[in-house]
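Only a part of the assembly is drawn; its chains keep their places, and the rest are absent.
We just call them A and B in the order they show up, numbering each chain from 1.
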Amino acid sequence: MTIQRFFSDNAAPVHPQVMEALAAANAVDTAYDGDALSARLDSAFSDLFGKPVEAMWVATGTAANSIALAAHVRPWQAVLCHEEAHIEVDECGAPALFNGGAKLMLLPGAGAKIDAATIDARMGAIRKDVHQVQPAAISITNASEYGLAWTPDEVATVGECARRHGLALHMDGARFANAVAHVGCTPADVTWRAGVDVLSFGCVKNGGMNAEALVFFNGMPAGVKEMRKRSGHLQSKGRYLAAQILAMIEGGLWLDNARSANRAAAIIAQAAGERLLHPVEANEIFLRLTAEEAATLRAAGFDFYDWGEGAARLVTSWQHAVGDVQPLADAIRAL
Amino acid sequence: MTIQRFFSDNAAPVHPQVMEALAAANAVDTAYDGDALSARLDSAFSDLFGKPVEAMWVATGTAANSIALAAHVRPWQAVLCHEEAHIEVDECGAPALFNGGAKLMLLPGAGAKIDAATIDARMGAIRKDVHQVQPAAISITNASEYGLAWTPDEVATVGECARRHGLALHMDGARFANAVAHVGCTPADVTWRAGVDVLSFGCVKNGGMNAEALVFFNGMPAGVKEMRKRSGHLQSKGRYLAAQILAMIEGGLWLDNARSANRAAAIIAQAAGERLLHPVEANEIFLRLTAEEAATLRAAGFDFYDWGEGAARLVTSWQHAVGDVQPLADAIRAL
């Protein structure tokens, strides 16, 4: 019996078009980011976002997030984020390495989203003196850690709040494509038009191999390129990272892949019905599942992560066609 | 006219066998380093080095060097290295990011090598108190920044010196393959048998895409895996890095490629004759060249880096067959 794995989109294969792009890039060129492909990133992302932006490749989302935050926060300052944000719970403290020890200040919020009222309350509770750490940025995740997509209006509310307090706004977009595919907005609407300063634009979970993009909407702050080099993230054959990213965005593959993953997730979500712990708006399904039920599914050839007691997380990816997940949906319904 | 580029092996294409290995790895697997290929690294390197070792992939040589050093040096300590070492002059201060600000203490030495006498002298000049920074490691580069290969005996002398002073010994092997190919020793002889504790085993310059290996000969110190994650270097699709490394070492490609590059360099070196600034023992040629002569070569279709005034650096790579570089050799002879 083949096991169908729904652990993470992190484990999915690389999309064939990305593999082809890598093959096509396989010639001599200038080292680091002096090559022709890397040079195309700014304009490709400017097209995608409908305004002049500056973009840069790095190998991982953790590096993208950390550099984005370090560009806006000094060591004695802080980043406001959700208490279950990836930067807090899944990056081994990476942001603090890159920014010299700045604090992550944790906020609650349903579905792993934070809102302006919570931010305002927290800002109001901080004395403006040198004893207390002062926030300098907000980081939100889209889609959120629980697979919820942000609407442009939701982001704009946080964006205005950020501006009011003089804070930069970062969006961790590890699953940005899935979120945009769900909401149906333009990439611009949910980012710079809503006040986002910098976006970690995810590719790896969405069919890439090892390239993510960092997109600065209001200019690249001083030191960003140095931080990339200094953290060992300036690859000498950077053209292979640029190639992956261009393959994703220049022809719309990023949205196509996200739509596939979302559709597959929707099929499973429909089957899960009342079991769902969160609305399924991207490619993650959190559902109630007893140990016995989990065992039943696993015995039927489906594997996934337990999510605490009595719950499970399933993640679909670009490679799942609707038909692929029907057996799982049926199995869930049959529980 | 096609320009033949001798800027850097950093800019060479990826070797076809590595590309094939990437294609072969393109299936679902466990994320991060839980996959079957990553799991094979320890044994593959143990075979290569003739003793049980622990190995780990990272994307760049800068990351490999920085993690290796941070594993052995605390923030208030220092690393002894050559004043022209890559970690000092070409990594934007990366070692200090990873290890919390430890100092690089710079030593002179012909051909960018350092020797035991120089190390002893420096160690003797440091007061053993809390005011002066105390070294905890030595880092050497093989092949050196000027393309010189270390013999096992040379390394052993530094290794004994390291042991005498209680220092760890790191080897930056960005061009390790070229050095071993030149000397004709076993990889073991010039590393752990000579006192090396940890090796940055280079693949990218030698035909890889974006994977280097870090090889620990005396166990992996606590915190290494955490450092990799915390610096954003734990890739979720790590199997594609493992695949590259295995493609290089399991069938001997690493040595084959290095031999090709070395042979090509030797052809050029022979033509350069009296012009050579350093013996050519790997794949780098440093030679005297007036501005006029450089212009002549460039007009003939060969490009390369100037190396200060009146000198140039040329680097060959795995892709250069002997015939490929003959025209350049002829052009140099004709100057």
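Assume a contact is a pair of C-beta atoms (placed from the backbone, for glycine too) under 8 Å apart; a residue touches a chain by one contact, two chains touch by 3 or more.
No experiment lies behind these values; they were computed from the predicted model shown.
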| item | value |
| --- | --- |
| Full complex stoichiometry in copies [only 2 chains shown in place] | 4 |
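Here is the rule we use: only the chains that are shown with their structure count from here on.
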| item | value |
| --- | --- |
| Turn needed to bring chain A onto chain B - CA fit, degrees, nearest 5 | 180 |
| For the chain A and chain B complex, residues of the former touching the latter | 5, 7-8, 10-14, 19, 22-23, 26-32, 58-60, 62-64, 66, 91-94, 97-98, 204-205, 209-210, 226, 229-237, 240-241, 319 |
